[in-house]
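Excluded from the complex is one protein chain; the other protein chains are retained at their positions.
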Amino acid sequence: MAITPLTTVETVRGKFSQAIVEITDFRGEQTIVLKPESLVAVCTYLQKRLQYTFLSTITAVDWPERVPRYDVVYQLLSIPNVSELRLKVRVGALGEEHPSLPTVTSVWPGANWYEREIYDLFGILFDGHPDLRRILMPMDWTTHPLRKDYPLTGFDLPEPYWGGQVPYDTDPGVGSQTLRTPGGRELNESRSKINPEREPGTPRP
Amino acid sequence: MRQQEIENYYTIEESEPLGDRQHVDTMTINMGPQHPSTHGVLRLILTIEGEMVVKAVPDIGFLHTGIEKTAEAKTYHQALVLTDRMDYLAPLCNNLGYALAVEKLLGIEDEVNDKIKYTRVLLTELQRIASHLVWLGTHALDLGAMSVFLYCFREREMILDVFEYVSGVRMMTSYICPGGLQADLPPGLDQKVRAFTDVFPARLQEYHDLLTNNQLWLERTKGVATLNADDAIAYGASGPVLRSSGVVWDIRKAFPYSGYEKFDFDIPVGSNGDVYDRYLVRMLEMDQSLNIVNQALEGLPPGPHRVLNPKVAPPPKWQITGSMEALIHHFKLYTEGYRPPKGEVFVRTESPKGELGFYIVSDGTAKPYRMHVRAPSFANLEALPLMVEGHFLADVVSAIGSIDIVLGEVDR
Partner (left out) sequence: MEQVKNPWEPVQTFSNTQTPRLARGKELHVKNGDFGILTTQVNKIIEWGRSSSLWPATFGLACCAIEMMATSADRFDLARFGAEVFRASPRQADLMIVAGRCSIKMAPVLRQIYDQMPDPKWVISMGACASCGGVFNNYAIVQGVDKIVPVDIFVPGCPPTPEMLLFGFNELQRKIREGIPNPPDPLKDSGLKLVGPIGEEL
């Protein structure tokens, strides 16, 4: 049986009838709105059984007046069947600062950066994400710019912004190694441990 | 595969007598954001052991422009100019993706006539060649071949002359807009394009002669930075990166848009997924694009350059000068914009870098409620650590060049 968006929707409806909130069809594009707790189960099923192996993108939409506030949108693609599908999850209780949602990096490893981007720009947390850091904004940024209540030109910051703060105090680093520590700001972490008297070029005591 | 390579490397190291070395030292080095080979402002944090890269962590965002947020404050027509500046090597392909998405949202796909479709195909395929030429020039420059850069820019200037003739601008044309084209095609365009298509096959052969069988080029590219098909799909890599791994996938064939189903062309596919295959796939793609350009030029039908829907397209100039209603209509269309119905669309197109997707949410007003761009370079760059870990430090440059990232699109 050929897998098309419509048959996928029917299959998911049959298999996960409890998980579905709503199914919409706009301009021929099928959208399944899921409950957050069953997201990973549905994604795993789609990836393993229905060959939705290609994750096009994940993004979020902010609806500040609505509860739940955010839509998290997954665009799936099945390369063997030439079929596309959109999944949607609604998160964010009233007044919740950082709503959370299970990660799908175990299903599609490429989801890693998309989820980091959503965390960066919307402040949505992904439980179980291996490396949830900011990706686009500076590491010390405290706000989430793509939220609707964030002004386009940003909040009033000292002018120039980077003069008052230190944009580089958090370094992504690799494992335990970082290019510099937050306090000392040396070139390398181990540099502070070097005895200057033992450094090359200095006479031994 | 990659894990195996790293393990092999360590096994060899451990089997050797350590001598006076007590342990294997790793060093963390910083590459970028100002580095000539990072094609913009990419920063890589590399952990190296000797000459071998053990871990690579890309750090992006140095060109974060807030395009998605800015688009929410513009009307649909104004947001078009922002899309030019994402993938700045292929502005017209971005315009096309955005225009198709807005047209789908408006539901006027069927009203777009063949002249508009053929012109869009003609220009975006020229743009694909131009983008690949810049890629080839800079990639070869990174690997030490200076003259290819000069040759590639020579041909690119011919394409930019065509764009300048059509739209008045060399790079950021914004020529393809929702509802058609910004202006009618100027007379004599076919001669301009033919001037390019006549000389280009010989020039392309010149590049093949320079590089394809060049021993130095083969040494730097063959078997370097391999990416297998499963990894490429799992990480969402698309475009030439995916095709070089052996996956036959081209949006132009799978989801034909803008009349691509009427054109006859092939999809070049690699087999090894290394730098050399990516190079060859792009080189052959230029050939196919040239083929499409010729077909589009031959089949270019006459017709209006805008859809005839008054909700989207302004009245023609002769009406504006003669009729007050037409003038008011024109004024309102450009100040207030058009209002698509509530809904959301995701349209994917094949840009030179890969799958370019526009996700636009409309809340029924004249401004997009949310515009998200699925940038091909973003996903391709995510797969970079898979390619370079376990390889030599010098091959990082070759890998970055081969995936053809544009940081304007990665960071948006």
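A few remarks follow.
So that you can tell them apart, the chains are marked A and B in the order they are listed, and the count of residues begins at 1 in each.
Going forward, contacts are C-beta pairs under 8 Å (C-beta built on N, C-alpha and C of every residue); 3 or more make two chains touch, one makes a residue touch a chain.
From a predicted model like this one, the values you see are computed outputs, not experimental measurements.
Taking the complete complex into account, the chain left out of view touches A, B.
Within the set B:Thr26, B:Thr70 or B:Asn309, the residue that contacts the chain not displayed is B:Thr70.
Within the set B:Arg154, B:Arg194, B:Lys311 or B:Lys332, the residue that contacts the chain not displayed is B:Arg154. Checked against the full complex, the one of B:Val41, B:Ala232, B:Ala326 or B:Leu356 touching the unshown chain is B:Val41.
Against the chain not shown here, subunit B presents residues 30, 33-36, 40-41, 61-67, 69-70, 81-82, 85, 88-89, 134, 138, 149-150, 153-154, 156-157, 160, 170-172, 407-408, 411.
Against the chain not shown here, subunit A presents residues 136-138, 145, 150-155, 158-164, 166-168, 179-180, 185-187.
As a convention for this text, only the chains that are shown with their structure count from here on.
Spacing of subunit A relative to subunit B, judged by their CA centroids, is 23 angstrom. Residues 26-27, 29, 31, 53-57, 59, 61-62, 73, 75, 79, 82, 84, 86, 108-110, 112-113, 121, 134-138, 145-146, 150, 152, 171-175, 177-179, 188 of subunit A are the ones that touch subunit B when the two sit in their complex. The touching residues of subunit B, counted against subunit A in their complex, run 26, 28, 30, 45, 47, 55, 57, 59-61, 64, 66, 68-70, 72-73, 104-105, 107, 233-237, 247, 249, 254-255, 343-346, 348, 355, 357, 359, 361, 369-370, 372, 374, 378-379, 382-383, 411-412.
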